[in-house]
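Every protein chain but one is kept in place in this view of the complex.
Chains here go by letter, A, B and C, matching the order in which they are written, and residues are numbered from 1 within each.
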Amino acid sequence: MSTLIAIIGLGILCLLLEIFDFRKAIIPISIIGLLAVLGLNISEFNSPEAYYNNMIIVSKFSTSFSALFIVLTIFLVALSHKFHENNQAHISDFIAIKLFLLAGAVAMVSFGNLAMFFLGIEVLSIALYVLASSDRKSIKSNEAGMKYFLMGSFASGIILFGICLIYGAMGTFDITEISELSYSAELPVWFPIGIILVFIGMLFKIAAVPFHFWAPDVYEGSPALTTALMSTLAKVVAIATLFKLLTAMNAEISAEFQTVIVIVSMASMTVGNIMALRQVNVKRMLAFSGVSHAGFMLMTLLITTNAAGTLLYYSSSYALAGIAAFSVILYVCYNKNNEDINNFHGLGKTNPLLAAILTGALLSMAGIPIFAGFFAKLFLFNQTIQAGYISLVIVAVINSIISIGYYFKLILAMYNKEPNEVRTATPFVIYAVAVIAIVLNIALGFFPSLVLDLLA
Amino acid sequence: MDTNLALLLLLAPFLGFIFNIFFGKNIGKTASGVIGTLAVVLSFAATLYFFTQINASQQAIQIQLFDWIQISNFKVDFGFLLDQLSVLWLLFVTGIGSLIHLYSISYMHDDENMHKFFAYLNLFIFFMITLVMGSNLLVLFIGWEGVGLCSYLLIGFWHKNQDFNDAAKKAFIMNRIGDLGLLIGIFILGSTFSTLDYASLQSAIAGATNLDVTTLSIAAFCLFIGACGKSAQIPLYTWLPDAMAGPTPVSALIHAATMVTAGIFMITRLNYVFDLAPDVQNIIAIVGAVTSLVAATIALVQTDIKKVLAYSTVSQLGLMFLALGLGAYEVAVFHVITHAFFKACLFLGSGSVIHALHGEQDMRNMGGLTKVMGITFFTFLISSLAISGIPPFSGFFSKDEILLVAFENNIALWIIASLASLMTAFYMFRLLYLTFFNDFRGTEEQKNHLHESPALITFPLIVLAILAAIGGLISLPTNSWLNGYLAPLFSKEVHEAHHFGATEYTLMGIAVLGGLIGIGIAFYKYIKQKEVPESDENITGIAKTLYNKYYVDEAYDLIFVKSINSASNLFRDHVETGLTSLVFGLGKITNELGYQGKKIQNGSIGLYVLFFVLGLCAIVTYLFLAQ
Amino acid sequence: MDNILNEIGIENYIFLAVILFSIGVCGVLYRRNAIIVFMSIEIMLNAVNLLFVAFSTYHQDTQGQIFVFFSMAVAAAEVAVGLAILVSIFKNMGTISIDKLKNLKG
Partner (left out) sequence: MNVSLLLIILLAGALITYLSGDKLASKVALVFSLGAFGVSIALLNSLSLGEDINFVAPWINQPKIAFALAADGLSIAMLLLTTALTPIIIFSSFGTEFKNAKSIYSLILFMAFAMAGTFLAADGLLYYIFWELSLIPIYFIALIWGNGDAEDRKDAVIKFFIYTLAGSLFMLVAFIYLYQKAGSFMIEDLYALDLTLEEQTWIFGAFFLAYAIKIPLIPFHTWQAKVYQKAPAVGTMLLSGIMLKMGLYSVIRWQLPIAPNAAKEYMDILIGLGIAGVIYGSIVALRQKDLKKLLAYSSLAHVGLIAAGSYALNLDGLRGAVLQMIAHGFVVVGLFFVAEIIYRRYETRNIADMGGIRKQTPKFASLFLILVLASVALPTTFNFVGEFTVLYSLSQINIWYAVLGGTTIILGAYYMLKMYQHVMLGETNTKPFAEVNFNEGFALVIIVAVLFVFGIYPKPINDLITPSLEHILTVINR
């Protein structure tokens, strides 16, 4: 709870700093603040509690995920400085928005009441709309924002409708009560429909097939940093929330529902990977890869033992890899008007370290050993097979094979092509973020139990 | 003591090889030649020691060094066996070997790589000794392949000429075909009797109750294939004539006297196996007989002096196999020895001639060498008489024995064999006359350089000629030292020296007569008519077929070489690419899918929302309306 | 109050809401003018709001009505952002037809 408040406070502080014209200090202060918040959040880890008559429920689940969100935000904030160099005037807005977005995210994983959930998701979404279109001059950015906004609010409408039906069936918004009531025999049909609608709305947020069409366009159009945010933070938040919703609200998932999940997950992996094969724009490619990863993460909804832990592990490994990758992309595509793959030609020669980091990140996403991505996949497969969905795992495996195709396209571009530019100086912060992110990723690979057993 | 001496006998040539390969170049040609020769002479001396010892004691000497190959049901060790047979073989291997080394010192003196030549010769002797001395089939196999390797090296000694290299390759590969057979035979014997050691094999077979004869026959047959490869029998004989590409001493040593007799050695060694496989024995006899005839016919018309001798070798080997097939191992061995003497002599003689003519090998450009090359001619004459089976020369006795055995077993075989030996007499004297008689047909320039070869060359000739003359003594029809000496080797008792009755004498007469007829015809054609074989293009009719060796080489080339190469092309160009595209086609397909998918993602919000709604409806329908 | 509900029956409220909602959806699907698309989305939201109110009456509990305030506030914020985007689009492209927004595709 205090985490949430602190974050919002921090956001406001940013705005104030702007007013008092401490522009320089904004980023450092917010990073320090976030670190403090992180500590605060961790301190709450072992004291699960409900606040404001169950509006907010702080649990191991919420705190651990919040921690992940905060870490990601720290990275993103750190990257902002370089990214908004030419637009220092609005730096405070960007930071503040990110912080409020984080607040929304935290609310989404620690809600105890559908109202809170709805607010959280809207805060997150609206912040994202703004960030997506934050590059006012660029048509692409506008278009991205518009698309995201239209479809996003459409999705929110669906979610809202779902919530409404649930309320109609249960007469309450309180999660715990709902789940108690959901065990009772006689349920109006609206309840499952409501669940499904919310579920679908969330599928849109995590960009699962067939609700994924916005993702590539928006990712491509938005400013790179925003894309980074979407593909890491936003996706993780959405999947975590979806997970919490489904686990918290209704007792058992019916067989048909499971089939739906299986199909959606299969479709997401396959479509995502196949579509990614022929992309030239790296952001777009990662968008599709994100779609496929959404498919992977959906598998956690099916597994029974320690699903939350696996999800946490998978999402952290994915997000960290994403951060590392995007920080390199930011460097490479800085003041380029596109993020096409040919910008990466010869990076292996001009900047070996970053090339290596990007390679590592991609290998992790592809699930090659010692990177966390591999273990994430491993645990996921292991538990999915345990839950008896071997066919799903086979599809997943085939997909990971396909995914090599495009991840390595990028690696090949870096090492096998001749550089088409002189190397430019690399800002320290990018190195820092990239290195830390990939190191964390590898560390996760070496000591998976750290994260895995948090929620066991 | 024995062990060390045996090791000396074995390793002396090997050391010679090592020395020559590393230091030969520096110490000068003659020196390296001398060292090479000494190495072999040393082995010869050691052999003599063992010979006397064994001849006296009749005791075989077994030597075990260390384990080599471990198989689940038996293990093979480096073991050596010195018994009557191996020592006998060693005698003429090392003996003739030393002579030929001696000969080579002078013969190869103009060759820049003389030290290599001697190194290879020594290596050959080493492997030959291994082959002969080995106490089990696998050690024999070492030698077996080793000599093959050396013949490869020596045939291709002048490696700048790709034809020679082809010949060498051909020899090696054809041998390998045989080797596979041998290997399979070894497998069968090994898995049936759980040993490859001669002694224990023999006892195993002797002691075995209810032997599976078919298995044994298969094994014997496979071994025989091996022998065919080594000893140039039909169908694996075509490499031997080509092998004449090598320097003449090589032809003498490897392709006449020693290596090619390895097959006979092996079969004699395993007589107890073959005795139990009568069908295989028949096959051997027939193959031998046919080979001897075919080779002889080809030899009739060849004009290259060494080719004639090569085919005559094949033909003689055929006779030996005939004897083997009829179970008369000691007779075969006898002929091996005599043949070693006179054939080596003949080859060396031809070498001396070629040397005198500076590399001329075509008999059509020779003649009238009697005057200048007395010694060569004389030795050559003796050997020719010997091979033609004219008493009292060695060939007469050995060949007569074979014919005798043939007659006793099967009249048809006897006829074939006699025909072969008749032809032998003919072509040998044809060779003799064309080379040494009438007038010289070569160029003037050659004529002026004609000279008798130096002593180093003539000395071995003389020695061999003497041996060829008197070699018959070791197994006279009436009292045969050889048969007695070899007796312990054979499971079934050697049929005792024939009591000489009318039949025997008639046969002997017929044989001699045949020989004389052959000589006569040759005399008529080439002395009286002064005939000279036509040049290649206007050879016609049957002669042409013979001259082209029944086109066997061409046939093989067509059936095997060409087909396998075209198969290779097919695989390389089509199957490989096909497979590749098959496997990686999947990747292409997915790629294409991705390409098509891009079309759906057309950027229109309306479409996206439509998909959204459709998906929604689909799920809701599935979950609620469909139930 | 409740007697009205008893007479009309909660189902009809639901149907009404669904119909309204669907109208909104169709609007989003078929109209190409961004403003109108916004309005359609608003219709959807308001349909839901209506249902909320109905349910809260049905359950005799105020949470639903409070929730409506939330959603209205949120909707307002959303539209504000949306319009802002729309304005900048209009500045850059001189049109507000969403059919023109097809630069990002493939």
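Rule of thumb we're sticking to: a residue touches a chain if its C-beta (ideal position, glycine included) is under 8 Å from a C-beta of that chain, and two chains touch if they have at least 3 such contacts.
Only a predicted model underlies this, so the values are computations on that prediction, with no experimental measurement involved.
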| note | Check: shown chains touched by the absent chain are A, B
| Candidates A:187, A:253, A:368 or A:439 - the one touching the absent chain | A:368
| said: Using the touch definition from the top, which of B:91, B:180 or B:283 touches the missing chain? | reply: B:180
| What is the set of subunit B residues that contact the non-displayed chain in the whole complex? | 21, 66-72, 78, 138, 141-142, 145-146, 149, 152, 156, 159-160, 162, 165-166, 169, 172-173, 176-177, 179-180, 183-184, 187-188, 190-191, 218, 564-565, 567-569, 571-572, 576, 579-580, 583-584, 587
| query | Mind pulling the subunit A residues that touch the left-out chain? | reply | 306, 348, 363, 368-370, 374-375, 378-379, 381-382, 385-386, 390, 393-394, 397, 400-401, 404-405, 408, 412, 415-417, 448-449, 452-453, 456
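The rule is simple: only the chains that are shown with their structure count from here on.
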| message | Looking only at C-beta pairs that count as contacts, which pair of chains has more of them, A-B or B-C? | response | A-B
| remark: dist(centroid_CA(subunit A), centroid_CA(subunit C)) in Å evaluates to 27
| note | Chain centres from averaged Cα atoms put subunit B and subunit C apart, in whole Å, by 99
| remark: Listed in rising order, subunit B residues that touch 2 or more other chains are 598, 601, 603, 605, 609
| task | Spell out, as numbers or ranges, the residues of subunit C touching 2 or more other chains. | result | 25, 28, 98, 101, 103-106
| task | State the interface residues of subunit A toward subunit C in the complex, per the touch definition above. | result | 115, 118-119, 122, 125-126, 129-130, 133, 136-137, 139-140, 142-147, 149-150, 153-154, 156-157, 160-161, 163-165, 167-168, 171-173, 190, 216-218, 220-221, 279, 284
| field | Residue ranges of subunit C touching subunit A (in the complex, touch as defined) | value | 10, 14, 17, 21, 24-25, 28, 34, 37, 41, 44-45, 47-48, 51-52, 55-56, 58-59, 61, 63-64, 66-67, 70-71, 74, 77-78, 81-82, 84-86, 88-89, 92-93, 98, 101, 103-106
| remark: Interface with subunit B, subunit A side, in the complex: residues 146-147, 150-151, 154-155, 158, 189, 192-193, 196-197, 200, 204, 210-211, 213-214, 216-217, 256-257, 260, 271, 274-278, 402, 405
